[in-house]
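Every protein chain except one is present and positioned as in the full complex.
Up next is chain A:
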Amino acid sequence: MLEIVFYILSAITLGTAFLTVVSKNAIHSAIYLVICFFALAGHYLLFNSQFLAIVHIIVYAGAIMVLLLFTLMLMNLDNDDETKKPLFAKLAAVFSAGILGLVLIAALRKAQPENIEYVNSGVDYQSIKVLGKVLLNEYQVPFEFASILLLVSMIGAVLISKKEEKI
């Protein structure tokens, strides 16, 4: 039963991800990406991690993609407006994305999940309580760094909008 669900979800994920890249219309791309995010959230649910699935939907499908769609709709992109990129730039983009993927996979392979002791001790390690404890005990420094990163980008955005006002 779960295997069938997994295969269906995987098919949707890969299919929509492919269509996101292929489709000509930018808005259609964005909508395919939203469906892809939902399928990914379904994968998280298969792992029984409800929190991650819901937060994934709120942040990616609910906030980021809405803003992206917003911009796309207002810009009203046509195929003619798109600048033709040289082949070299395309190859470089694919190469750098591949390198990034390699680094991520290498990092994840060597990583030691800190919550392994929670898994071994038999508590419901997907529940929000345990997740919060892991985040604020074992991963406190990266957690704070992430919040500083967000704060910096927020201040940057405010600064840019303020500067335009003066001119």
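Simple rule for what comes next: a residue touches a chain if its C-beta (ideal position, glycine included) is under 8 Å from a C-beta of that chain, and two chains touch if they have at least 3 such contacts; residues count from 1.
Note that contacts and distances are computed from a predicted model.
This figure omits one chain of the complex; the name its UniProt record holds, of "Branched-chain amino acid transport system permease protein LivM", "NADH-quinone oxidoreductase subunit H", "RNA polymerase sigma-70 factor (ECF subfamily)" or "Protein FixC", is "NADH-quinone oxidoreductase subunit H".
Remark: the omitted chain is touched by one listed residue; of A:Met1, A:Leu74, A:Leu87 or A:Leu159 this is A:Leu74. Touching residues on chain A toward the chain that is not drawn are 27, 31, 34, 50-51, 54-55, 57-58, 61-63, 66-67, 69-70, 73-74, 127-128.
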